[in-house]
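Only one protein chain is missing from this complex, and each of the others stays in its spot.
Chain naming follows the written order as A and B, and within any one chain the residues start at number 1.
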Amino acid sequence: MMKWNLYSRGDKIFAIVVSVLIGMFTVATLYPFIYIAAVSFSSGFAAQAGKVVLTPIGATLEAYGFILNDPQFWISYRNTFIYTIGGTIMSLMFIIPGAYALSRPQLKGRRAFNLFIAFTMWFNAGLIPFFLNMRDLGLLDSMFGIILAFAVNAFNIILLRNFFEAIPQSFEEAARMDGANDFQVLWKVFVPLSKPAIATITLFCIVSRWNGFFWAMVLLQSEEKIPLQVFLRHTISNLSDNDEFAIVQTEAGFSAETVTAAIIVCSIVPVLIVYPFIQKYFEKGILLGGVKE
Amino acid sequence: MTDRNTDVGGIPIEEVVIEAKEALRDRSPARRGETSWTRLWDHLRREWQIYLMLLPTIIWFIVFLYKPMYGLQIAFKDYSIFRGVAGSPWVGWEHFETLFSNDQFLRAVKNTITISFYNLLFGFPAPIILALMFNEVLHATYKRTAQTIVYLPHFISSVIISGIVITAFSPTAGIVNTVLDWLGFDAVYFLTQPEWFRPIFVGTGIWQEAGFGSIVFLAAIAGVNPSLYESAVVDGANRWQMMWRITVPSILPTILIMLIIRIGNIMEVSFELVILLYQPATYETADVVNTWVYRQGLQSGQYDLAAAAGLFNAVVAFVLVMTANTLSRRFSRTSLW
């Protein structure tokens, strides 16, 4: 703010105008969330009639009651936690040792291995061969299949590899002279030194698992295995496709709109709770991602 | 090799002398008979741990990413589930001929490029403008808070995004039609009208990604030498002039590289969100290659034809990405990947 006093009048006006525009964009970003929250707490009738703008109309918790009483909601929620935690652990188990190995100058064929991995960022076999492969592997409708098949991606490995490569060689050498083998160098030196990068990758994994939808929808058939996002999608499409249902529910105090909104709120809340803590890592992470070969 | 010395007879004397000298200098017995294989064996014995660490990742890549590439051959085969990938008979380019005479597929290609073009036109400048604006905000807390909020939608899943869009654009209940009603317009059934799909899709993309996309440009701006601004102040420049004459030229390389990446990714429309937002009524403008592949392959079971479409998409994407990467190497010393 020190600078402010040195600004000319024109600069001050410019700064104010820009600040207002930023404020408007910020509000526009935030508004849909507020709107959805308002809808979720409104009565079904008010929501259906499009009366909700900013605050709940005819405030009620009926929509939440409807959701929270649906056992499938809880099953899916639990599944999402399993996919997120299991998947993230699985990812780290592949990525950390893999990235370490790829970062070592003594690895013979290092360039070839790196190319082998980076190539998958540029060329992808596509949906069909991937799906058929999963079927051949017997991983359709398998929770383990979901956890394993999306554990690794080239981007995360390269990101961590770059971070490992930037660690001064002498750390490894000192540990080696102290008698550490590669596993010890990795776990006792590199991993603690790379906390920011590993945190970033962990968060990338968590977010992509939490949000993962398409392949869960394609690969999972059993209701007891589907994650929250798939359940959410089923509910949204069922509710909006079924007018009769909507009318019935309105009398019950909720509607397709309020129920949809309530599920959205329920699945967004964990993200919102964690978000402020992870945000700085993501900022760092995306910059780490200015990847080089 | 080891007993070359016994062979003095036929060898010119100079060579023998050189050999003898080498032998004198090189007394380590292991070195003499060393071949590249024993060297490799020696290396593996010492460094086996890093290979062990790499092994799971390599196997994973083979099983989950390279094996499907092998499976791509069904694009040239009459694939049947019972015969499998290897056992199905070859049909050559038949599927590609079918594809390029299929109006829906051609429409999907056209839609992919069109949507990407709109994304580029409107979605690309948005984060740059946002970053330039953030750079002019003086109040640190205000700036920080605003940044935190505009980054948020990036972390929201496409299903939730689609849920919000569906609710907000709902013909009777949605806020958009409520506002239109206030302004005296008739309600619009946005999500069933082909002409509205692209604006909604592209707009949603900007809402979701502009904020997060600005991080890269903000970092580039942060890297500008502050003394450039100081000397501009001394020269009497105002903030607006500084933005255009210092900030923008300084981050131009970043802008160019990001632009090249975007062009390279033209075939990559986020089809997950398309699947969530489109419906048969809007296929005309919404259906992209990957959604078409999804319907043909995974929903209708025409695996071979769909795989051919996917292969076409992947090859075009590959060429574009490699071209983009080559170009960007020219603009920055560190390459993109």
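Here, contacts are C-beta pairs under 8 Å (C-beta built on N, C-alpha and C of every residue); 3 or more make two chains touch, one makes a residue touch a chain.
As a working rule, contacts and distances are computed from a predicted model.
Asker: From the list "Carbohydrate ABC transporter ATP-binding protein, CUT1 family", "Menaquinol:cytochrome c reductase cytochrome c subunit", "Alkaline phosphatase" or "Glycolate oxidase iron-sulfur subunit", give the UniProt name belonging to the chain omitted from this structure.
Answerer: In UniProt, the chain excluded from the picture bears the name "Carbohydrate ABC transporter ATP-binding protein, CUT1 family".
Asker: Given the contact definition stated above, which residue among A:36, A:125, A:189 or A:239 touches the chain not shown here?
Answerer: Touching the chain that is not displayed is residue A:189.
Asker: Out of A:4, A:144 or A:171, which is the one that touches the chain we can't see?
Answerer: A:171
Asker: List the residues of chain A that touch the chain left out of this view.
Answerer: Answer for chain A: residues 168, 170-171, 173-180, 184, 188-189, 192-193, 195 touch the chain left out.
We adopt the following convention: only the chains that are shown with their structure count from here on.
Asker: In their shared complex, at which residues does chain B touch chain A?
Answerer: Result: residues 40, 43, 47, 49-51, 53-54, 56-58, 60-61, 63-69, 71-72, 74, 84-85, 130, 133-134, 136-140, 142-143, 145-146, 148-153, 155-160, 162-164, 166-168, 170, 172-175, 177-178, 181, 207, 210-212, 215-216, 219, 233, 238-240, 272, 275-276, 290, 293-294, 297-298, 303, 306-307, 310-311, 313-314, 317-318, 321-322, 325, 334-337 of chain B touch chain A.
Asker: Please name which positions on chain A make contact with chain B in the complex.
Answerer: 1, 3-4, 6-8, 10-11, 14-15, 18-19, 21-23, 25-26, 28-30, 32-33, 35-36, 39, 47-53, 93-95, 97-98, 100-102, 104, 106-108, 113, 116-118, 120-133, 136-137, 148-149, 151-152, 157-158, 181-183, 186, 207, 210-214, 218, 229-230, 232-233, 236, 240, 255, 257, 260-261, 263-264, 267-268, 271-272, 275-276, 279, 282-283, 286-287, 290-293
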